[in-house]
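First the structure, in the form of C-alpha cells, and then the observations on it.
One protein chain omitted, others in place.
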Amino acid sequence: MDFELTEDQRLLNDSVSRLLADRYAFDARRGYIKSAQGWSQEMWEKYAELGLLGLPFPEEYGGFGGGAVDIMMVMEAFGRSLVVEPFLATVVLGGSAIKYAGNEAQKGEILPQIVDGSLKLGWAHGEQQARYDLTDVLTTATKDGNGWVLEGAKSVVLHGDCADMLVVSARTGGDRMDKEGLTLFLVPANTPGVARRGYAMRDGTRAAEISLSTVKLGPAAVLGTVGDAYGIIERVTQAGIAAFAAESVGACEAAHAMTLDYLRTRVQFGRPIGTNQVLQHKAADMLIEVEQARSMAMLAAMMVDEEDAAERARNISMAKVGVGQSSRFVTQNSVQLHGGIGMTEEYAVGHYFRRVMVFEHSWGDSAYHLGLLADQVG
Amino acid sequence: MDFELTEDQRLLNDSVSRLLADRYAFDARRGYIKSAQGWSQEMWEKYAELGLLGLPFPEEYGGFGGGAVDIMMVMEAFGRSLVVEPFLATVVLGGSAIKYAGNEAQKGEILPQIVDGSLKLGWAHGEQQARYDLTDVLTTATKDGNGWVLEGAKSVVLHGDCADMLVVSARTGGDRMDKEGLTLFLVPANTPGVARRGYAMRDGTRAAEISLSTVKLGPAAVLGTVGDAYGIIERVTQAGIAAFAAESVGACEAAHAMTLDYLRTRVQFGRPIGTNQVLQHKAADMLIEVEQARSMAMLAAMMVDEEDAAERARNISMAKVGVGQSSRFVTQNSVQLHGGIGMTEEYAVGHYFRRVMVFEHSWGDSAYHLGLLADQVG
Amino acid sequence: MDLRFTEEEVAFRKEVRDFIRQNLPARTRERLRLGYSPTKQDIVDWQRILNKKGWATYKWPKAYGGTDWSPTQRMIFQEENQINHAPEVNGFNITMIGPVIIQFGTPEQKAHILPRAANLEDWWCQGFSEPGSGSDLASLKTAAKRVGDDYIVNGQKIWTSTAHHADWCFALVRTDPNARKPQEGISFLLIDMKTPGITVRPIISIDNSHHLNEVFFDDVKVPVANRVYEENKGWDVAKFLLGNERTGIARLGKSMERINYAQELARDVRQNGKPLIEDAGFRQRVAKLQVQAKALELTQLRVVAKAAGNSDGKPDPFSSVLKIKGTELLQDTAELVMDIAGPLAMPDWAKELDLLNRESGDNEPLIGPEWAGYAAPPYLMLRAASIYGGTNEIQKNILNKAILRL
Partner (left out) sequence: MDLRFTEEEVAFRKEVRDFIRQNLPARTRERLRLGYSPTKQDIVDWQRILNKKGWATYKWPKAYGGTDWSPTQRMIFQEENQINHAPEVNGFNITMIGPVIIQFGTPEQKAHILPRAANLEDWWCQGFSEPGSGSDLASLKTAAKRVGDDYIVNGQKIWTSTAHHADWCFALVRTDPNARKPQEGISFLLIDMKTPGITVRPIISIDNSHHLNEVFFDDVKVPVANRVYEENKGWDVAKFLLGNERTGIARLGKSMERINYAQELARDVRQNGKPLIEDAGFRQRVAKLQVQAKALELTQLRVVAKAAGNSDGKPDPFSSVLKIKGTELLQDTAELVMDIAGPLAMPDWAKELDLLNRESGDNEPLIGPEWAGYAAPPYLMLRAASIYGGTNEIQKNILNKAILRL
C-alpha cells in the first residue's frame, strides 16, 4: 500500500492547480458558461498544453501513459473549480471507449486528435426510456450493404452538442434488455441524419438530446466487435463513475472549505456563527463525509483497471453509493449552513451542490447501486 | 377530533400516577423484581382495587367498560414507572382473547376473576422457530374423543411463569404457514403435561418457555371457533402492540426527562453539560421523537377497535414502525447523554432503554412492519 | 379523547375538496401537479375565486370578512388545497399584513387595505431581512428619518420574496438609531413600491427561478400616515406577525401529495427492467415517508387541537416541531420525485425552452417528458425550506429555550 503521489503526479497536480487558480476563478467560470458554446476553448487548449487531454493514453499515441489515479487527481481539481469543459466526455468516456475497443487504425487516428485538443468526443449511450439500465437500448443499427444505418435517439449526452464525433451504441441484435446484440459506432457529428438539441444541465455544464434518423455509416465505423459491446459499455461507464466520483469529492471539499470560511466570517448576534457548537459539529460531520467520500473515490480509481469483472463492478457500486451519499450530505449541509446566500445562483456553494446532484443521477444513483449490492447479499 | 380526556379518564390517570409515585420508586421496583416471582402481588391487588384490571371489560363482568384510550393512558404511566406486573399479559393479551373470542360461559367465568385480580393469564402463541410470523405455528391439537390433545412448545410467553391460565394457539389443521387451521385453547397452567421454565427478560420482566406434552383438554377448552383463530390472534397481537406502544412512549418520556435533569446537574469543565448547544439540540431531537412516538401510540389506540381489518393492520404497522424507531432513538441517546452512568444496572435510564428494546422485538420489529407497509406501496 | 374527525369535519373536507376540484383552473392544477411553482396569475386567479366564495381570508376574524373556522377546519382547508394542486393564497396578504392591520391599523388603513389585500388587488411583500441581519433580525439598519409628514427611507432589504410582483411592501425600518436596545427604535411602514427611489434587483435562485430580490431604498418618501402602530414600536408589530398561528407551517398536504405523485410516476419508470414501483428499495423508501407523514399528521392534529382550546394568541413552541419535521418531509418527498426522474431531471430544459411560458403558445415539441423537466427545481428550491422562517437550527434553539430550558 502506498498513498504517496509520484514525482510526476505531484508536478501534474501542481500545474493543474496553478492553472485553475489563475484562470478559473468563479467569475471567469461564469464567463465561460455564458459564452455561446458554454465553456472555454482557451482553457481546452491549456489542458492540451499541460498534457491533460492525453493523460490516460499510451505514449505511442502522444499520451502521458497515466492511470486512473492521475485521472482521479485531475478530476478532484476540476471538481474544486467546477470546470465545465468536455474533459469527462472526451477523455474519460469517449477516450476509454476508443482505448478499450478501438482497433489500431482507430486508435492511431483518434487518440492523437484527442491529445492535441482538436477532437472532442461524445458518449451517446443513454436513452430517454432507459434511466439507469445499461442494456435498455432501442436505437437500432441495420446492415446496409457493407455499412450500417442507425435509427433512434440518445439522451443526456454529456457535451453532446459540441462533440465532433459521437460514440453511439445501437442494437444489431437481441431484444430491449439483452446484453447481447449491442454494438458501438463512431459517428462524426456532422453525418447526415444526426440532429442535436443542446442545453445546459442544472449544474451549468452542457449536454444534448440526439436523434439519429437514417444515419448511414461505412463498415469502418464499427468500434469493437459487432454485437459484443456490453462489456465495453460497462467499462466506459465504470471509468466515468470513477472519474466523476473524484470530481464530486473535489466539489465537496471546496464546498466544505467555503462553508468553514463562511462560519468564521458571518456574524450574527455579535459573534461568528461558527462559534455555535452545533454548527461546529455539523462541520465535523461534513469533514468526516468528505474523507469517507475521498476514500471511496480512491477505491473506484483503484478498481477501474481491475481484471475481475464482478469484483470491479461490486467495488464501483460501493464507491458510487458511498460517494453519492456523502456528497449529498456535504453539499446539502453546505447550503444549509450558508443560509439564504447558499440558495443563490451568484454564489458558488449552490453550484457545488448541483454538480454533485448531476453526479448522483448519472449511471445509477445511490439507491440503484445499493440495490445491486443488496442483490449480492447472502 | 377531541384530544381532551374525559372526567373519568382524568380521575383514573390521577389515581394511577399517585399510586405509582407512592409505591413504585426505582428502589421499590428493584425490590419487586428481586422477589421470588419477580413482581409485586401487593401492587397487583392495588391495581385491582383501582379497577385497572377491569379497565377494558364490559361492566356486566365487573369491568370498567373502558376503551383503548384508557389502556393507553395506563400503559404510558406504567412505562414511566417501569411497572413489571403481568398487566399486559393478563388484561391486554389474555383479556382481549377472551373478550374477542370467548363465549358467554367463558367470559362469565374468566373476566370477573381477571377484574378482581385472582386470575392471571398468559398469551402462549409465539414459538421459537416463528420469530414474527403469526401463522408459523407447529404446536398441534388433535381430537381425542370429545376433547383435544396438545403437543408442542411456546416461546417467550410474557409472564408465562406466573400465569394461572394459558391461552394456547395450536394447529387443528392446515400447514405450518397457513392462516387456516389455527385454534385457541384455554389451558389451566397446572394441567398435566404443561411444563414451564421461567426467566427474566433483558428488561427485568418475567417470561417463560412452555412445553406441552400430551396435554389433554376437554371440549370446553376451545376458545372461539375451531380452525378459525387467525383473526383473533391478529387482533390480540394488535391490542398488544397498541398497549406496548403506549408503554414505550411512557418509558421514552421518562428517559428524556431524566436526561434533561442530568444535563442540568452534571458539571464538566466548570459548567453543566446541558450548556453545550450540541446536547441541547440532541435533547430537542429527542423531544421531537417522543412527541412523534406519542402521536403514533395514539394512532394505534384509535385503531384497535377499527372494524376495517386492512385499515387496522396498516395503521398498527405504521404505529409499530414509528414508535419503534423513535423509541430506539430516544433511549439510545438517553444512555449516550448520560455517559458511563447510563450503562449501569443501578441507574434507571438503562432500564428504560431495555424496556423499549423488548417492545421493539415483540410482534415484529420496525423493519418487519416496514416490510409489510412496503408490500402495499404502489 | 376521540381522535377521529367528526362528521362535520369530514363533511367540511368534502365541501372544500369539491369546490377546489370544480373551480381550480385546469392549467394551474396541471402546473402544480408537475411540480412547478404557480405563476403570479395562477395565484391571483385562484385567490379571487376563493375570495368570491369568502374563503381567501379564512384566517381573519368573521367581522373582517373571515370565516370563524376552527383550527382543525383551517388545517383541513390548507391540506385540501395542497393535495388538490391549488396554489396557496398569498401569505403576505392573508397571513401577514391582513392580521397586522386588523390588530394595529387605523380605521382608514383597515378600510383601504383589507379588501384590496383579500382580493389580491394589491400584492404585498415583506421588507424585513437585510444583508447584515439573518437570524438576528433586530440588527436591521435601513433608516427612516422623519421630515415633516414623511419618512425618508434609505437602506437595503434582501431575500424579498416576490418584490418584483409587489404593489406594496411592509417593512421594518430604524426610526431611532440611538435606542438602548436594537429591538427599540424600529417602526413598521407600508411602502408603495411605485414610489421613486425604490430599485428592485432580482436574486436568481439555484433552481434558476426568480423568487427573491434585493430592494434598495434611496431617499424614498413614505407618508407618516403609512406607519402602522406607534413610532419606534414596530418590533411589537413584527413579533405579533411572526408569532401568528403557524400550524400550517408543516405544509403536510404538499408532502402527502408528493408521495402519491411519486407512486404514480414510479409505475411508468423502469429500474432493472421492471417498473420502479416494484423495486424493493423504492418501496421501502416510500413506506418510510408514509410513516413519517402519518406521525406528522397526528402531531399536527394535536397541536391544532391545543390551539383550538387555547386562545391566548401566543405561539406554541411545538410549532417548531411542525416546522422541523414538515420541512424535512417536504425536502425528502421532493428528492424522491427527482430521484425517480433520475438523469432526465438533470437537463435544465425549462430554461432552454422557456416551458414556464408555454401557455403563451409555443409549439416547439418538448425535448423530454414534461414531468421530468419539472422534477429537480422543487428539490433545489426546497433546500430553503429549512432556512427561511428561522432555520431548523434556530427552531431547536427555540425548543430548548421554551421547553427544555437547558
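Per-chain numbering from 1; labels A, B and C assigned in written order.
The rule is short, and it goes like this: a residue touches a chain if its C-beta (ideal position, glycine included) is under 8 Å from a C-beta of that chain, and two chains touch if they have at least 3 such contacts.
What you see is a predicted model; the values in this text were computed from it and never measured.
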Touching residue (missing chain; options A:Leu82, A:Ala124, A:Val137 or A:Leu263): A:Leu263
Full-complex contact with the absent chain, from C:Ala179, C:Ala280 or C:Ile403: C:Ala280
Chain not shown, touching residues in subunit A: 1-6, 9, 69, 260, 263-264, 272, 274-275, 277, 279-281, 283-285, 287-288, 291-293, 295-296, 298-299, 301-302, 315, 318, 321-322, 326, 370-371, 373-378
Residues in subunit B touching the chain absent from view: 126, 128-133, 135-136, 155-156, 177, 197, 199-203, 207, 209, 266-269, 276, 278-279, 332, 335-336, 339-340, 342-346, 350-351, 353-354, 357-358, 361-362, 365, 367-368, 370-371, 374
Residues of subunit C (touch criterion as defined above) contacting the omitted chain: 280-281, 283-284
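The definition used in the following text is that only the chains that are shown with their structure count from here on.
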Relative to subunit A, chain with the most remote C-alpha centre: B
Interchain centroid distance [CA atoms averaged], subunit A/subunit B, Å: 54
Interface hub residues of subunit A, defined as touching at least two other chains: 276, 278
Sites on subunit C at which at least two other chains make contact: 280, 282, 393, 396
